[in-house]
Structure formats: structure tokens, C-alpha cells
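A single protein chain has been omitted from the complex, and every remaining protein chain is retained in its original position.
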Amino acid sequence: MTIEYRVADLSLAEAGRHQIRLAEHEMPGLMALRAEFADSQPLAGARIAGSLHMTVQTAVLIETLTSLGAEVRWASCNIFSTQDEAAAAVVVGSGSVEEPAGVPVFAWKNESLEDYWWTATQILTWPGRTDGAGPNMILDDGGDATMLVHKGAEFEALGAVPAAPQEGDADYSHEYAIFLDTLRSTLESEPRKWTDIAAGIKGVTEETTTGVHRLYQLAAQGKLLFPAINVNDSVTKSKFDNKYGIRHSLPDGLNRATDVLIGGKVAVVCGYGDVGKGAAEALRGQGARVVVTEIDPICALQAVMDGYQVAALESVLAQGDIFITTTGNKDVILAAHMARMKHQAIVGNIGHFDNEIDLAGLARIPGIERIEIKPQVHEWVIPADGAEGVEEHSVIMLSEGRLLNLGNATGHPSFVMSNSFANQTIAQIELYTKSGQEDAEGNREYGNEVYVLPKILDEKVARLHLDALGVELTELTKAQAEYLDIDVAGPYKSDQYRY
Amino acid sequence: MTIEYRVADLSLAEAGRHQIRLAEHEMPGLMALRAEFADSQPLAGARIAGSLHMTVQTAVLIETLTSLGAEVRWASCNIFSTQDEAAAAVVVGSGSVEEPAGVPVFAWKNESLEDYWWTATQILTWPGRTDGAGPNMILDDGGDATMLVHKGAEFEALGAVPAAPQEGDADYSHEYAIFLDTLRSTLESEPRKWTDIAAGIKGVTEETTTGVHRLYQLAAQGKLLFPAINVNDSVTKSKFDNKYGIRHSLPDGLNRATDVLIGGKVAVVCGYGDVGKGAAEALRGQGARVVVTEIDPICALQAVMDGYQVAALESVLAQGDIFITTTGNKDVILAAHMARMKHQAIVGNIGHFDNEIDLAGLARIPGIERIEIKPQVHEWVIPADGAEGVEEHSVIMLSEGRLLNLGNATGHPSFVMSNSFANQTIAQIELYTKSGQEDAEGNREYGNEVYVLPKILDEKVARLHLDALGVELTELTKAQAEYLDIDVAGPYKSDQYRY
Amino acid sequence: MTIEYRVADLSLAEAGRHQIRLAEHEMPGLMALRAEFADSQPLAGARIAGSLHMTVQTAVLIETLTSLGAEVRWASCNIFSTQDEAAAAVVVGSGSVEEPAGVPVFAWKNESLEDYWWTATQILTWPGRTDGAGPNMILDDGGDATMLVHKGAEFEALGAVPAAPQEGDADYSHEYAIFLDTLRSTLESEPRKWTDIAAGIKGVTEETTTGVHRLYQLAAQGKLLFPAINVNDSVTKSKFDNKYGIRHSLPDGLNRATDVLIGGKVAVVCGYGDVGKGAAEALRGQGARVVVTEIDPICALQAVMDGYQVAALESVLAQGDIFITTTGNKDVILAAHMARMKHQAIVGNIGHFDNEIDLAGLARIPGIERIEIKPQVHEWVIPADGAEGVEEHSVIMLSEGRLLNLGNATGHPSFVMSNSFANQTIAQIELYTKSGQEDAEGNREYGNEVYVLPKILDEKVARLHLDALGVELTELTKAQAEYLDIDVAGPYKSDQYRY
Partner (left out) sequence: MTIEYRVADLSLAEAGRHQIRLAEHEMPGLMALRAEFADSQPLAGARIAGSLHMTVQTAVLIETLTSLGAEVRWASCNIFSTQDEAAAAVVVGSGSVEEPAGVPVFAWKNESLEDYWWTATQILTWPGRTDGAGPNMILDDGGDATMLVHKGAEFEALGAVPAAPQEGDADYSHEYAIFLDTLRSTLESEPRKWTDIAAGIKGVTEETTTGVHRLYQLAAQGKLLFPAINVNDSVTKSKFDNKYGIRHSLPDGLNRATDVLIGGKVAVVCGYGDVGKGAAEALRGQGARVVVTEIDPICALQAVMDGYQVAALESVLAQGDIFITTTGNKDVILAAHMARMKHQAIVGNIGHFDNEIDLAGLARIPGIERIEIKPQVHEWVIPADGAEGVEEHSVIMLSEGRLLNLGNATGHPSFVMSNSFANQTIAQIELYTKSGQEDAEGNREYGNEVYVLPKILDEKVARLHLDALGVELTELTKAQAEYLDIDVAGPYKSDQYRY
């Protein structure tokens, strides 16, 4: 037998196993689901291709999915975010390095982009099935696995992979060129590979705002090839992972990267959505003065009512000590901005893609120098520019513009991820057991649309996490429930309720 | 000419006019709407029956509506909440006490329940129109004016007003008996009064959670007689008025009522919706230790993640110094709870109706004594009960269980109300100009359903308030807007977005 | 019998008595002292002249002093701060309006300056004692009573009262002229009045920073006529009253005066001592963005580390919505500053004297108009000044520049004052029983110097307040106490410890 998994080392695996054991205690939602479904095994027969940061917490998710009956293959959705000891522990499982008994994981810290798309291909390529069968479920974070299948099938239908934009073109993207190369290669070797895989998939559950946005676009164009559940918009995901997870992991990333005192500094947070709210709270909690930038008047008004100055980025370049993007948008911090910052200003992204910060533009400044202070921490020395009145100074760039909480720290803590991943697990069960089925009235349960989990399941996820925090929940009396016109057991709010 | 308005006194009116002038500066949303619609007069012809706390801020709303062309009649929606100087100023307007040139206002501080339903009748009864014409718009807070019309029409159809439950009946309500008396009287004098009024109304705009809930119930039963706009669920209302307004007015009410130090005390906040969130933040901001009670596991999880203890009310009766209900539910604090509280525990409601606290039950405790410390502040002395192990002690009850920020202070401050009332004004324009119309495709614009304002208008309301707070809003570039698949001018978020 | 007290009205007194009864529950320190010294009556024979804001809380202090055996006469130390119902209740005591059995109080809300110095004279003039005996103790706030005695004796020695600076002189003070008139009058009628009084006084206990500063100056010049205890610098006074009291009463005063939303506003706090720290925390807790001004680099560094912007006042005149002085200094906000503020900026003082804000300068601006919005709230309309580029705008001045928490609200809440006043009571006992005595070694216990209470008594005051807040204090083991080289019972810290 060939070991195809990329990460497997016993001492790493042992270290990872200790961490997984401790994390299980901090993930009461997943452990409760393991207990609830131990007998019924609702995921028996599921073959899940998972693409999500390969951390200790994800290890607990993977082992929850397998404990519910699923077969799983896994890659990370980010080239920097893998914790090698977690990957190793999952691969080895109850076996040894020579005969790992765990789950195939294709992920390691610091992948190249070529590696990355290779790993994405591996998780969708089920081995040992001569019938060409592939996965029947996707669990996605950011939508790369889903895009691979969709674009692959699209190009197979065309019979060709289009040429990539060239360097110098306005829409040139180094990564997109590699992505197309990946598909060009499979089109040659297996011309129906992605079409067949797409046909076998019952659904995808998607973790992030960005991935969900892609799914809604596909659905709107009628191009979505299978049902999708938007896990991101469960309240117990978007309001917890995005806000409370960031509150924890932003200062953690800043501290591990720079050891710079946050207190007393001016921290500029670009964006005041859930991620921005968590970021601002964390920085204020450490004694920083937070300035927010916003495009949305409602969020801007929230920021100012929460006591933050709301300013244009240009207005605070000379004051800011720390700049954090949280937007999901592109070109939020431009090279021209960084050229005007204070010496040793810290710049990092905790929103989504690395294009929130224009690193490419920064690299194009004539005479600029990039010094690696340590992995994922680089000092970019911007030379003086007499014409522009810029003096020589440097900015400290975290994680090369990718998510700094993953690149410089260990991502969200277990308890937060237990909420997100309990939603993922419930969504996988929902789609795997119901996609393709008809309901009592003969309607198809799930079409090729994007769904959110019903509120009662969202409330269930919350409920699974209360005991661990010592919460005493009050129970409605029957009379009160009638007065409010709801059920004693919930759901307690309308779907529009904003929390 | 007979002066029919109840409040008109020149020195009061002058004091009120000063306060209105200052408040206008704090209500930039309303002032911007006055400027925007000065010429077009979109409410010309509108006859608005308004039922909403008659405060200084409401005076600015009323005068905004009239400056847009409307005729208005007004009552308060709460027997304690009127600020007499504001009412007087509105009545007198640019006139004198003898010849007031302002708006008829039927409201004064400390109305009886009989008064209250009389005033509600007055605002819906347009004088001097022999053709029986009444109002064509309702602006409502809590839904009492809307209920009067609906129940009135219902009983007119039946030809009779049903008998009220009697004292001792489980569903006995003193107020409901008075309400039925009111309708019984009009059925006798004008047997088609409410039916005719209902027929003339183009729509209602409703301010509160509770009122909106009633509207959805009517719509679901097919009984809603005209279109309704749910102003409460505009983000710039529910997330501002409910949260930031309460954050301001809860400590204000507590302080004016009791002068008791909040710092260091244990404050129990029942409910962690938007009102509860604002209440908890305010109390913590004053140095109290806040304990939250909740029925909804998601809100409970939010509370604990925000650093609050979440406990059953029973668990903290002996620790709590201040108890505040914020739920919209009934029977949240029962007499049996109050019997177990500490001596001089403060009890108040800032949620909705006075039935959040079981005052009736409290009054039924044998031997209980009620001492008026000052208006709206009563000490209830609960005698020792050997059987129950209760020692003699008192609770301090605010505003007799009605909204303490209105009863003990002056309600929400102007700036918050400018947000809510800009939504109200826009909603009045929307319904008045479009209800009954057909759109381009020939569909009726508004049916007898409950609508929320489109997000772009919600964002507009926010936008009108930014300058006053010194906010610099960032503008999307075209490329960024395309990347996000939205318009540069908004709306910026999906309807499901939770803020 | 002639009723010489100025305030005595039965309905007022009854209202005051209710409030005093509730306040007693919130003043556990004073009530514990009443219990501890009920039998020993350590103040029997003491004749205390008290000059301190005549509020409900002071009423509890006065009745604590009398319950320990003292005779007391009282005036307020501020012309606006008296709560008439509290004064009335104290005067009436257990008697009736015709035959009051309480304490002579010379205080009412809104005294003139002439009234003020008359009341100060009254409390020091003990009636019915033909031997000329006066008070033997002073309890002072701000030092006015002490100054009256010292200056009186000084001028009696000179045989003349000097002429007051005239209007137009650099050091002209309207109040000082009235003060001199007061002494001129007594010099004529009783030429040894103050000399005799001074001789009879065993000591003074002083409440405030300002009063203490005057005492240290007198002591340094060798002019202090009797021992003094600096109550202000007890930790349980300076760190509680100044910080936590202000945290409570600043927003209370702002709200009662203006009803303006604090959230989202820019609030400028001048000074970051204990009062400034409490002010900043309160305003932030209400969602304001706080900017601090400071002269002391250490306090400035504290402010910035606490997350506040520290700026020069000139830099933020155009941004500030609310300006609060907390410095104890003079000329902190000048007329020239106010001329540059935003329209309807709110200006108030919570530091010490009204000279923190240059009201005199404001009044001298040509064409300025002063409108009374309500008592203690004035709008000053500053006309356009083409030369200076100033547009017409107004500032809202609170309490005419005097302490806004006293003028616009009810001062510090009872619990805070229980700390301060327990220190006062203990200090009165200390001086009354020991001043003039010699200790075991034959040294005079108290000379004409300024003393602070020993730390063990400071800790005692704290200890008296813990139960009411549900605190469980940990007790040192003997081994731990030895390890720390302290006593199990305290004191726990060195005198230099900063808390």
C-alpha cells in the first residue's frame, strides 16, 4: 500500500493527539452530536470531500463526521493555515505511521499554489473505485472545491480550458493561471472527470461569506450543479465565529507576530461587519483607540454609536499604528496608503482574501525591500520619494496579506469552531439524508438552490453549548408561549430577527 | 371656535418651544427630510392620526409631518409618557393660547385609562367634516389606534360589543373592560363609525415590536384592513432605538427615580434582545455586575459571550439589587419573585407592557403596603411571612411597571428618535403616495399585508445622521462594487444581513 | 420661640424623610458607625459647625453625628446644591414645623452670595450661650467655614478689614467683596468674635482637594489655628467619591439638564485625575468617544493607555459635542474656546470652582445673549464675528459653571457618600477625642498640622461597605501574613501604595 497522505509523522501525531483531546472538551457541540448520533449513523455511506483550514479544531470535526459513519478526505483551504500536528494526528488515527488508520489529509503548513490545487484535486478523487465514483458530499470553506468541480465540468462541456490572462493584463492572477493549468491537466487525462464527480454530489455545505456569495451567484445564473447549504448565515456561525472568534484570534495573531503593545495605539479597522465588530472590541479591550472605516451608512452609524471614530482611511494614515482589513472586499489598503503610513505601522488582513491589501502594488514600488523578520512577518522598507514627500519607512506586513489569525496564530479557538462545525455537521446530515428526496407532498426537498438551516436547528446548536458555559436557560411557561404566539420549544424568533 | 385640545398653556408652551428648538438640532434626520421635501409636499392631503408618546421629540416629528403637508391629530400611547410642555408647544404652534395655530394634541402626563381611550378616539375623529371623513393614515406605537379601528369595525359588523371578562376571571383585564366600554359607547352613537374610518385609511406605520406582532397576526388571519409598514424592523429603528436609546434612557430613568448608585450593584436584566443588550451595556458601563435571564438559547449564548452571567431569575433573587424587564413577554417577574428579593431591591420595566411585572399579584399579597416616595416611585412593603420564611422588606417599583424610561425620565433622546422618526416619516410618505396604486406591471403596490421599508431607505435614514456625528463615510470604487456585485450607492447588504 | 432655621416645611420634610430612610439603606458605613458607637457616644459635648452640600446624604451624616452625641449646625457649601426636602426633614426632625426638634440648617436651593456668607456665619454662631462659646469642631467642604474663621481672626488682629479689589482690577472677585463685607460687619458688632471662635475649635475635618490644599498652605505658613484632618486623601474618599461618584453623577447631570444622547458624541474631558477618570469612564460607558486634555505627562500617559485620545483643547474645539472640566484649576475653558465650538456644544464643570470655565469672559463677548432654557441650563448665543470668522452659534452652559452634578442633578449617590462620610465621622471622633491630648509618651497627639487618617481606619471604612455589595473577603492565613510581613487584620499596604 502506498501512503498517499502528505502528512504523517508519529511524534507530530502524538503531539496533535494531545491537542485534539483537549480541544474535544472545548467543542461540546460536536461531542454532543457524536453522542446523539452514535447509534443511528446518519452519515453511513457519505463520502465527504472537505476543504477547510486543517487545524486541531477541524480534526475534531473530521473525527465527528467519521464517527457518524462518513468516509472523508481532507485538504486545507489556505496555504498557510495547516497545523501539521493536527493533520498528522488525523492521518495516523488509531494506526501507525506505516499503517495509518485515519483520514487522508492533503495539507501542510506553507503550501505552494501548485500544491494547493493539487490537494484540492486529491480530496475529490476517490481512490480504489474503478467505477469512477467520487465524493457524494462537499464540505467547503471559501468555495474552492466547489469552484473546481463547477469550472472543471464547464470546461469539459466546452472541451477546452481557456487561456489565462497574461501578466500585465488588468485581470491577471497568478493563482488563476495555476488553477487553469490544474484543469487543463485533468481535461487531458480524464476528460469527464469533473462532470462525473458533479453528477455524484448530493450537496455542498459552505462555511464562509465569500463562498456563499459565489454559490448565490451560481444559483442566480442557474448554474449551480447541486443543492447547497449556507452555513455561514446560521446565527450561531456568523455572529459567533465572525465576531467572537475574531475578538479572540486577532490580538492573538498580532501578539505572536509582533509582540507590539496594543494599548495606547491607534488601530484602524477597515469594515464594521461582524468581523470588524469583533476586531474593534478586541483592540479596545486591549486599550487601543480604534478608528473604523466603512462604506455602509448603517454599519458606520453602529460604529460611531459604539464609541468609535469613523473616518476615511486617508484621514488617519498618519495616526494609525495598526491597520486591519475585515471587509471581504478588494483593494481596501492600497500601496499608496502604505506609502503614507507611520514608520513600522503594522498591516494585516482578517477579512477574507489577500487582495484586501494591495501587496502586488506594494511590491511594485521602485526600490522597495522586503525583509523576513520571521515566517509570516515581513518588513517592507519603502524608500524615500522626494517627489511624493515620502520619507523612508517600513510597514510590517502580516501573513503576506492572508488571514493573519491563521497565518500568525492558530485560527479561531475550539469553542467558537464548535458552533460553526456543529452547523456544518447538521447541514451535512441534512443534505446527505434529504437531497434528492421528496417531502410528504411530493416536492423535492432540496433543489439546486442555496438554503440556510431552519432556525430551530440554529437554536439547537446554541443549546448544545450552554452547559459548558454554566448558563441557566429560562423556560417559557405555556401561557407565556401562547402570549408570544410561539412554541415553548422554539423557534423563538422570526427569520428576520437580527440578534 | 371651541378649543378641543386638552393641553394649551402659554408658559408651558414657551418652555416647550425652547426644548423643541434644541431638539431639532439633535434630530438631523427629520430636519433633512423637511429640507428635501419642502417643495414637493408629498403629504399634502394626508390626514394622520398619530398615537405615540407625546414628547419633545414627537413634537419635532409632528411638525415635520405638517411641514410636508399633512394634517395631524395626536395622542400619547402611554398614560404617563406625555411631556406637557411639548404638548402645549405643539398645540399653540405659531398661535396663542386663545387661538392656537398648531396641531390638536390629546395628551397629558398621568392620564386615567378612561382618559386614554377617549384620547385615542379623538385622534381618529376628524371634526368639521360633515361627510364623516376621518383620517387617511395612522401612525401607531404599540398598535392601540389600529386595534381601536379593527375591533370597532369588527363589533360594528357583529352589531354588538361582547361583554368583558369579569374581575376574578382568568382573562380579566381592567383596561380591556374600559376599551370595550369605549366601543360600546360609539356603537350606540355612531354605529358605522369605525367601519367608515377603516375604509378611509390608506395605511398604518407601526413603531414597536409589540404593535408589529399584532399586525402580523391580523395579516395572517386575513383580517388586516389596510396595508401596514413595520417601522420597528428597519435596522435604523430596531438596532438604534431599542439598543442605543435604552442604553441612554435606562440609567437616566433609574437615576431620576432613585438616585441609587448603580456601580457595584448586581443588576438583573430579563431578556437579551436589542433592548436587553442596550440595558446590559448601560448598567455595565456604570460599574454594575449584570446578570441576564433568557429563554432563547442563541441570545443566551450571546449574553455569555459578551461576558454576562446567564442565570434563572430564581437563582439570583437574593443577589440582585436592580431588576429590569426587557422582554415583551408577560409574567416575567412574579409576586413570588419579589417576595424573595433583597430589601429595597429596585424593580422596573423597560420592555413593553406593564404585565412584564406582576403588579396585580404583588397587590394581592396579604398585608402589603404601598408608599408613594414620589410620583412614579413606590415602595411596596412586603410583610413577613413566617410560613414562607420571608422577612419584612420592601421593593421599589418604578412607573407602576410601565416603561420606566418614559415614566421616570424623558424617554429616548432626540438623536435616537430622529432615526426612528425618519423611518416613520419615510414610511408615511411611502404608504400615503403609493397605497392603492398599481406599479408599472399593473400589480397593486401595497396590499393588506405588513411590509418593511426597502434597505436602500433604511440606509438613507442612517446616512442622514452621519454628518452630525462627524462620520467620514468611505465610498466604494466602481471596481470594488463590481467585485462585491452591488451598486456603488447601495443597498450594501442582503435583506438577511443581521448587522 | 423664634424659628431661626431657614428651611422648614412639613410636606417638604415628609418627602425628605422618605428619601432619608431609603438613603440610610444605601449608606451602610454610617449606619454601622451609629450601631458601633450607640453606647459610647464619643461625640457627646461636640458642637460641630458643618458646611457641606445639604443633600439627602448629608442628612444621614448629620443624624449620624447627632446620634453619636454631637450638637450640630449646618449650611451648604454651594449656593445651588441644597435639596430643600432634605434640609426640611433635618430641621423638623422628630418635631413639627412649629417646634422643630432637629438640627438648625441654614441652606436652600439657589442662595445669593450674600445669603451664602450669612449662612456660613450662622453655623459658627452658637446661640443661647452668654459666655460667647461657639463651635468646638468644624466639618468643612472646600474650606469656606475654615477660611471665615481664619480671615476673621486675622482681620480682628489687624483691627481692620482690607478694602476689596474693585471691578476692573485684575484680582477683582465679586464673591470676595461680599466675603469681606461679611467680616467688616462682624468686626463692627463683635470685634473678637472670630478670635474667640478660633480659640474654641479643637479641629477641622476637610472633604475636598481644594479645601485640603488651602489647609496645607496655612500649615506651611504657620498660620493654621487648629489641627486638621484631610479626609479627601483617604483612599476610600479620593478614589471612590472622586471616581465612582463622578462616574454616576456626571451622566445624571448631563441627562437631567439636556436630554441629549451621549452615545456617538465626542466628549472632551479636561483633566484625567480621579474625577476625570470617572468622567471618562462614564461617558465611554454611554458610547461617547472621549478625548482627554492633560497637563501632567503621567496622567496623560494613563489616559492614552486607557484608550483615550489625548489632545490639546484647541485641536478638538470643532469636533467636541460635550466639554467637561474636572481639573481644580482655573481658566481651563476660555471664552475664546467657546467661540470656536460647534453649535449647541454642551459645556459643564464637575471639577471644583466655577472659574474652571471663563463665564465672565463669555459674558463680555459683545452682543452675546443668554437664554434660560430651564433653571441651571442656559443657552449662550454667540454672535457672528466676521473678523474672527466665527458664525453665530450657541453653547449650552450647565449650572452657570458650578458643579453640574450638584446643580443639574442630586450630587453623588448615597453609597459613595457613605464612604466619604464614614471617613468624616471617624475623623470627627478622632480629633474631638484626641486633639489637645497627649499620647503615652507625652507628645501632643495633634498639633496645628494637617493629618490623614491612618490606613487601618481607611480599610475599616471600606470594610463597612462590603457586605452590602455581597463581597466575600478572603482572610490571610497567619503563615501568609508572616510571609508578607503584615498583620492578618491589616493594614495591608504601605502608605505609599497607590491603589
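The first chain written gets the first letter, and so on, giving A, B and C; residue counts start at 1 in each chain.
Assume contacts are C-beta pairs under 8 Å (C-beta built on N, C-alpha and C of every residue); 3 or more make two chains touch, one makes a residue touch a chain.
All values reported here derive from a predicted model rather than from experimental measurement.
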{"item": "Residue of C:125, C:195 or C:329 touching the missing chain in the full complex", "value": "C:329"}
{"item": "Hidden partner chain, touching residue among B:309, B:349, B:428 or B:480", "value": "B:309"}
{"item": "Which residue of C:236, C:258, C:325 or C:399 touches the chain not shown here", "value": "C:236"}
{"item": "Contact residue for the chain not shown (choose from A:38, A:101, A:261 or A:334)", "value": "A:261"}
{"item": "Residues in chain A touching the chain absent from view", "value": "15, 18-19, 22-23, 25-26, 56, 244, 247-248, 251-252, 255-256, 258-266, 281-282, 284-287, 319, 343-344, 371, 373-374, 379, 396, 409-410, 413-416, 469-470"}
{"item": "Residues from chain C at the interface with the omitted partner, ascending", "value": "213, 217, 233, 235-236, 238-240, 244, 274, 293-302, 304-305, 309-313, 315, 328-331, 452, 458-460, 462-463, 465-466, 469-477, 479-480, 483-485, 490, 492-493, 496, 498-499"}
{"item": "On chain B, residues whose C-beta touches the chain left out of the figure", "value": "263-264, 284, 287-289, 301, 304-309"}
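Assume only the chains that are shown with their structure count from here on.
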{"item": "Centre distance in Å when chain A and chain C are each reduced to the mean of their C-alpha atoms", "value": "58"}
{"item": "Where chain B and chain C are represented by their mean Cα positions, the distance between them in whole Å", "value": "41"}
{"item": "Chain B, residues touching no fewer than two other chains", "value": "244, 469-470"}
